[in-house]
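Every protein chain of the complex appears in place save one, which is left out.
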Amino acid sequence: MMFAVAAAGILVSMVLAMVRALLGPTVYDRVLAVNAFGTKTVLLIAVLGYLAGRPEFMDLCLVYALINFIGTIAVLKFFEYGDLGRARSTTEAE
Amino acid sequence: MRALGLGVILFGFWLALSGHYTPLLLSLGVGSTVLVVYLATRMDVVDHEGIPLHIGGRFWVYFPWLLKEIFVANVHVARIILSPGLPIHPLLVHYRSSQKTDLGRAIYANSITLTPGTITMSVDGQDLEIHSLTWVDVDGREEDEMDRRVTWVEQGA
Partner (left out) sequence: MDMVFDAVSWVLISGGVFFMVVGAIGLVRMPDVYTRLHAAGMTDTMGAGLILMGLCFQGGGFPVVVRLVLIWLFLLFTSPIGTHALARAALSGGVEPYRTTPPQGS
């Protein structure tokens, strides 16, 4: 039963993160809120895995954590350089 | 040598995650490990920065201390967030770190960011620019001790 309470608490914090994502005001606030939302999603999946008695959910968590991190970095890189494929240090070497 | 260490770590990782130990799957695991090590070597990331084996045990002495610091800082920031007046005085501070290598500086900068209340904004050689939530967070005591400990970790076991 406590798993349901924990899941509810995580959901509340997800709603708060969503509020920040909608309020903005800058694009960085939104990226930050979405990143925090993703972290909370990872934990929610973990708790739900225990709630449903299905330990396979942990694999989903692991993959979600990876995608969340890479997604955030990719979006930030895109905003900073307007390009996903270029690293500053290797532009001259190629 | 480092490639071998990477291979052992990756295969251990594979064994822990897989849970299936039939000959076919084990050989597939070995195959993927070899492929990843080959790709990593080709990408030129198997060096003393990518696979910092030389730091060895010292990191695991530093790590519990870092966790304790994170706990203390978290309680501090939680109290600030929950107090009605939101008593924050954000400020930027310049810091000079004493680490010799980039790896040591990376550990130091990330440790600072991990403890809530302080964030490393930019790193330029030995100069760090730190964004702090209040005046108290950068009074220097924790930062200096962390600096000393990271330098000790960096020297390797």
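The first chain written gets the first letter, and so on, giving A and B; residue counts start at 1 in each chain.
FYI, a contact is a pair of C-beta atoms (placed from the backbone, for glycine too) under 8 Å apart; a residue touches a chain by one contact, two chains touch by 3 or more.
Not measured: the values here are computed from a predicted model.
Visitor: Tell me, which residues in chain A touch the chain that this view leaves out?
Guide: Output for chain A: 2, 5-6, 9-10, 12-14, 16-17, 19-20, 23, 26-29, 31-33, 35-36, 39-40, 42-43, 46-47, 50, 55, 58-59, 61-62, 65-66, 69, 72-73, 76-77, 79-80.
Visitor: Touching residues of chain B against the unshown chain: what are they?
Guide: The missing chain touches chain B at positions 16-17, 19, 70-71, 74, 77-78, 81-83, 85-92, 109-111, 113-114, 116-122, 131, 133.
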